[in-house]
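Excerpt of the complex: some chains, original placement.
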Amino acid sequence: MIVDTLTSPIILFFVLGFFAALIKSDLSIPEAFGKAMSIYLMAAIGLKGGIEVAEAGFSVQLAWAALAGLGLSFLLPVPAYFLLVRFGGLKPVDAGAVAAHYGSVSVVTFVTAQEILTGRGLEPAGYMVAIMALMETPAIISGLLLLQGKKAPTPGVPKQSTTKLLHEVFSNGSVILLVGAFLIGMVAGKDGFAPVKPLFDTGFRGVLCLFLLDMGLVAARRLIQSRKLTLPLIVLAIAMPVMNGMIGAALGVAIGLDPGSAAILAVLAASASYIAVPAAMRLAVPEADPGVYLSMSLGITFPFNIIFGITIYAAMVQMML
Amino acid sequence: MVDTVIRKRIEIVIDTPLIPIIINMIKAVDISGWSVIHVDSGGGRDGEWQHDDVTGAAAKSILLAIASDEKAQALVDRIEPILETHRLLLTVGNVQVIRGDKF
């Protein structure tokens, strides 16, 4: 199965980007193009999920999956935090910030997993994209709760008020776009979607290739430029996703999800955020070192998940069934 | 010839996500405005970085504000405690402006 994955153009473009950055090529994707692709991808998966839910209707599974997703995002940072402090040797502020990343999710890992699983006949349910949106932000709150009291208030700077933080968390651009496109998909339905389908459906995998090329470059550059990674942190950046993936897989199977959906729940649990959470942490815990959390989530966990993780978590689910 | 007066030119190299914190301070000390300049890349104690990165969490900008001596001093006093934790680079220079009363 790993071989399957490794001959898929999507993964190969990621490897190409990663390789180009490692040999210090000057290949680079303009920032605006990268952002444009991520907006396109989020709109496309949101729409697709919404249409599928409009077709299939709400179900008990959906409710269970939502609960599971919320719970995972909220609780996974807790063991992560203690591992990061004890085993990783991080200061509490840094550990809290990193933990929030591992509770939250990576949209690109989700999309890549969806493509790979669908290619193997394990298509996840349409509502899983909504579950992903749900999982983006609880981990941020959870990470900040872990830091409560640990963080000396800086003189002269008023503490971020909780309502302000909650607002930031729920009005986060990617959450709004995912949820908004999901609702548009539900309202428009299959017929309403038909006219816009050529862009959002047909072009999807090709754009994903180019976006993963970009992510490969970004991940490898982050890895090269990071000076904050110690061996324990590298180990944790692989062990935590495997551990979280296993918990996600077990939970998915336990609540009776179909194999594809359970696998994608595992992928979501295993993946670590590198867009929404870093931005939130930068603002809420500026003392935490972005060099640590970006290197771990983007430099190690993300490539690990794309190349090996997805296949591993799918295998876990199939062994548990 | 036009009359000019001396004002302070405050320049802060700052992580883009932290800009709102400083803007709040600028408003608090009643400085009349600010401009955010686009920084493409850079390097420092923490290594080098480029702007073209999807996360945006590591992007940097330069905040520029022109202000009177007094307001500049008030801003510097507010920023000083977070200079290290927030990894800011703050410089203050002298410039001549016309109609200095608006700063």
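In order of appearance the chains are A and B, and numbering begins at 1 in each one.
The criterion applied here is as follows: a residue touches a chain if its C-beta (ideal position, glycine included) is under 8 Å from a C-beta of that chain, and two chains touch if they have at least 3 such contacts.
Computed from a predicted structure; not experimentally measured.
Colleague: With only one chain per type on show, what's the overall stoichiometry?
Modeller: A x3, B x3
Operating definition for what follows: only the chains that are shown with their structure count from here on.
Colleague: Nearest whole angstrom, what separates the Cα centre of subunit A from the Cα centre of subunit B?
Modeller: 34
Colleague: Flag every residue of subunit B that touches subunit A in the complex, lowest number first.
Modeller: Subunit B reaches subunit A through residues 15, 17-18, 20-21, 46-58, 78, 81-82, 85-86.
Colleague: Applying the document's contact rule, which stretches of subunit A touch subunit B when the two form their complex?
Modeller: 28-31, 34-35, 38, 154-157, 214-215, 218, 221-222, 225-227, 274-275, 278-279, 281-283, 286-287, 290-291, 294, 298
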